[in-house]
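For this view, one protein chain was removed and the others were kept in their places.
Right after this comes chain A.
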Amino acid sequence: MPIDWKQYDPGKFYDELISSPGHPRAAARELCKRLRQLSDEELMERRDAAELAILVMGITFTVYTEGGSIDRAWPFDIIPRIIPAREWQKTEAGLAQRVQALNLFINDIYHEQRIVKDKVFPEEILKTSGNFRAECVGVEPPLGIWAHICGSDLIRDNDGRFYVLEDNLRVPSGVSYMLENRHVMKRTFPEIFEHQNILPVDDYPAQLFDMLASMSPRPQDYPVVTVLTPGIYNSAYFEHAYLAQQMGAELVEGRDLVVTEDDCVYMRTVEGLTRVDVIYRRIDDLFLDPEVFNPDSVLGVPGLMRAWRAGNVALANAPGAGVADDKVVYAYVPDMIRYYLDQEPILDNVPTYVCHDEKQCEYVLDNLDKLVVKPANESGGYGMLMGPQASRKEREDFAEQIRRNPRNFIAQPLIQLSTTPTIDGHGKVAPRHVDLRPFILSGQETNITTGGLTRVALKSGSYVVNSSQGGGSKDTWIVDTAKKTIGG
């Protein structure tokens, strides 16, 4: 039995592909038509082929369990998520605006702190920030940019609009899966790509390299660019290796690097020591340099901060950029856009209650059964309270945590995440919730990925899209319906 789109019902949720049972959205019409032409067996064949490709290509991520770490094949759904090109253009403008403001904010925080003096951003929040690094005060990174690579999570609510859920400014990951998903899809559905204007995504590694190279402290030479990874047991190691390979950059671990007395960074090579100009670091601030931060870190490089502060090496993202990667700071991003750019935000935040504010905290405590509460500095969906689904006991315990440390929590109404057709465990197409993580590169120019990584909750009704907690991903198509392809 081929897919019957009339039987597909997302219910009260906004669906990315289907506007009402039987009626695909304009940009998804071609895809839905072609999927309908496949029998169940043919659809399963495509799915199996994609799974095999993923296994053979070695696209994996690492999961930590009590028994050690396990490499798992990347869970992937073959039905793409589609966004019309015109809508995407507007979203891109919103992201560029947002990241520009964030960079101005970080630079301000490590210099004059005008935004604090002007009372737009509360001083106490800065004082208690877990990601503010006193070691970075006064440093002038190239172009004044701190967050060169940003991954912002977007979700779509019932009203069909995108909202920003959070900005990842430390070491956001996922872009390699975005690139690999496209690779797998081209193997799986070659004929659809021939008949549609699906915008390509594979510019990213070249743009990333150009941006990194432009940060070099020795611009006259051909810069030595490296990717610094914690090593093969990191959950995102696949991505580190992938990006290094795609950029033609050296993939290094902390033990490959050494800072000598001239405050320059060198890598140990078969030729001897070689000077390093730019490090795309995929290690958290606190592990970067045991001389300055965590003295037990074996992942980092002793003296790295010294070299960075002396301007002898460029780090992306700059240490300390995480000060803006805090769910409390997030609540102030719309104000930052108004403050620094004198513009209205193009993309909205999800409404956010900051528990640091007494009134807002009171509201949160009174309405825990309606809200999602998140700690300020966790990622990967850890340490959250899903109010509507939690038991009374869980809510009471959480209320106690909030009272003890209100600064550490924010709350948001439960957003009705949009759905998109996904193949379920029985081989049937069913609605599943998705989000979207585009990546924004900030250098001499700003580049934004075409779409981004769509993450999907594979369990029915679930909102949890994190790969570490049973989520999967999809290819994301930005489809231009205005232009007709030849023969299309």
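Operating definition for what follows: contacts are C-beta pairs under 8 Å (C-beta built on N, C-alpha and C of every residue); 3 or more make two chains touch, one makes a residue touch a chain; residues count from 1.
We take it that contacts and distances are computed from a predicted model.
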item: Protein name (UniProt record) of the chain left out of view, among "Cell division ATP-binding protein FtsE", "Carbon-monoxide dehydrogenase small subunit", "Alpha-E domain-containing protein" or "Nucleoside ABC transporter membrane protein"; value: "Alpha-E domain-containing protein"
item: Full-complex contact with the absent chain, from A:Gln7, A:Ser39 or A:Thr269; value: A:Thr269
item: Residue of A:Ala49, A:Ala96 or A:Val258 touching the missing chain in the full complex; value: A:Val258
item: Residue among A:Glu51, A:Glu87, A:Asp210 or A:Glu250 that touches the chain left out of view; value: A:Glu250
item: From A:Leu199, A:Ala241 or A:Leu341, residue that would touch the chain that is not displayed; value: A:Ala241
item: Hidden partner chain, residues of chain A it touches; value: 55-58, 231-232, 241-242, 244-245, 250-253, 255-256, 258, 260, 267-273
